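Only one protein chain is missing; all other protein chains are in place.
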Amino acid sequence: MPEALLEVRDLRKVFALRRGILGRRAGETVAVDGVSFTIGVGETLGLVGPSGCGKTTIGRCILRLIEPTSGRITLAGEDLLALRGKALRRFRRNLQIVFQDPYGSLNPRMTVGDAIAEALEVHGIGSPRDRQDRVVGLLERVGLEADHARRYPHEFSGGQRQRLGIARALAPRPRLVVADEPVSALDVSVQAQVLNLLQDIQLEFGVSYLFIAHDLAVVQHLSHRIAVMDRGRVVEEGLAEDLVSSPRSAATRALLESVPRLGG
Amino acid sequence: MAPLLFLTRVLLTVPSVGLVLRPRMAWAILSGERGGGARLLVVLALVMAVGAWKGAGARWLKAGYAHLTEPTARAGLFLVILLHAAAVFAPLLTSHSPVELGDTVTERYLAPSWDHWMGTDLLGRDLYSRVLHGARVTLAVATLSVILSVVIGTTLGAAAGWSGGVVDALLMRFTDLVLAFPRIFLVLLLAALTTPSPFWIVVVLGTTGWMGVARLVRGSVLQIREQDYVLAARTVGVPPLQLLWKHVLPAAVAPIVAAAALRVGNTILAESFLSFLGLGITDPNVSWGMLIRGGRHTMLDAWWVSTFPGLAIVVTVVGYNLLGDGLRDAYDRRLGELGPRED
Partner (left out) sequence: MTADQGGGPLLRVEDLVVEIPRDGMVSTPVDGVSFEVGSRESVGVVGESGCGKSLTALALLRLHPRGAAHIRRGRALFRGEDLLAMDIDRLRKWRGRRISMVFQEPMTSLNPVFQCGDQIAEGMQVHLGLSRQQARDRAISLLEEVGMDHPARRAGQYPHELSGGMRQRVMIAMAIACSPDLLLADEPTTALDVTVQARILDLLERLQEERAMSLLHITHDLALVSQRSNRILVMYSGRIVESAKTAQLVAEAAHPYTLGLFACRPRLGDRRRRLSLIEGSVPDPAHRPQGCAFHPRCPFATARCGQERPEMQSLGAGHAVACFEAERVREAGRWPDA
């Protein structure tokens, strides 16, 4: 196994249900219930499970968009949960996200060039000229053109927007990208284009992926290892080929059975 | 280019050109010798003129105009521009002074005529000139107090929606509390505590009209802050205030602008009401409400004294409401377009 980049230990997230104007605690849901896994450098871990199993919450916890209730997350040796304020903001460039919904993940009021350059600006990377060059480089890398930088998101199709989302995530040269259902809102034909792109980029940039999805066929295609989740817990984890060929848990078998196959 | 858009730009530009050509007059206006209303209007027009021709301002204006597809909304915009232009150019459009007294025997209560388009009042002053000059104060007071309430409402609403938790609960309970008092009661209370002047009227109306805006903004912010693109900006490491300013608030602007335009009409009515009661604008300033007050005893004999300022109020309120409705419809339509799509 490659050198570990991300380590998640005993991650727990409990959401409190609050009622009334005073926000009385009226109960709780355990979204993530003691989850541990590692992702190596340049590796893809597929996180798969039915909706509501907690997989998205895990991704958001790693990105520090949600505060976990307990547990430990380290990225390249750095204790992620101990970071606060400015230190956290500086560290964020190492961790990026690609969202499911290509229509909601780009600010409709910013040109895509500005959206991609934002990360570079925030972290003071390069001169304005350099940044522009890097934006153009990224656009071309994801299969778009340099003059697309001046356009607004609504001028692009769903597949193109997903490419833009990938370009934006890559801009600050992250070590880990959380891809949260990046293809499930796309046409099958466009899915293939985006999956290929994600694969090429991994080889080229050496980035690691946490690939979250509900479709096992898609997950196993891209992942080195897969963790299957069910109701907040990881119920099975292993190398992608083993997991697909000899599933051990009922949850995995259910996921395998629901994969649409060509029949007739 | 749309002719109305062009007209807007020209009208917004003329005062600035005028200021450059007549520096002494410019100084008089800007230093306040010509009254606060005029000064603020000119400054506003200057800012807008620069914006209208250059960069973002022009784009916004064009986009905004393109969204106003209903003829009624465009008519509203036209009325609003016309009224503001009349206010700004009042000295050029009138031949009589608004304050100079006429001969109390031969010139009091003259019916509308070629010389006095709207007749004269008790003291023989030209009503047409007074209505036009009154537009300056009335429009400036209404616009500024709406701007003030939008600023207060946006700040509090954004703070509440962005921080959530205790801050949100406290701010919103405070808003509910203020909202629970009838506005008119607050306005009368504050008006009684302050000296009647345009400045204080703006403060009074501004500080009693922000609650709706605060709620609106809080709702938008709560919803927008969870959008993927805001989360994406957070993962990039954008600092909180920049996040709010650059990613969240711009998305909340459209409903705020629509609500503000609708509020202007309301505020004009409120100001007129105060001035009518004698708690608002008083001599030597002129506002429409105060003009109506001047004619209240002679409604039957000299109908024109109250009728023309009253008509001015009606036209302005209708203009702003048409514009506000149009803006709101445009915004709702855009929401619809962002909804589910077909292939």
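Letters A and B name the chains as they come in the text, with residue numbers starting at 1 for each one.
Everything below uses one rule, namely that a residue touches a chain if its C-beta (ideal position, glycine included) is under 8 Å from a C-beta of that chain, and two chains touch if they have at least 3 such contacts.
Because the structure is predicted, anything quoted here is derived from the model rather than measured.
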Exercise for the section: May I ask which residue of A:Glu28, A:Glu204 or A:Glu257 touches the chain that does not appear here? Expected result: A:Glu257
Practice task
Tell me which residue among A:Arg109, A:Arg151 or A:His214 touches the hidden chain in the full complex.
Solution key: A:His214
Completion exercise
Answer key for A:Asp130, A:Glu145 or A:Asp187 versus the chain not shown reads A:Asp187
Problem - Those residues of chain A which, in the complete complex, touch the missing chain - result: 50-52, 157-159, 184, 187-193, 195-196, 199, 214-218, 220-222, 224, 240-241, 244-245, 254-264
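Note that in this section only the chains that are shown with their structure count from here on.
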Completion exercise
Chain centres from averaged Cα atoms put chain A and chain B apart, in whole Å, by 47
Exercise for the section: Under the touch definition given earlier, write down the residues of chain A that touch chain B in their complex. Expected result: 21-23, 63, 65, 88-93, 95-97, 99, 101, 103-109, 115, 118-119, 122-123, 165, 168-169, 171-172
Completion exercise
In their shared complex, chain A is touched by residues of chain B numbered 169, 173, 227-239, 247, 250-251, 338
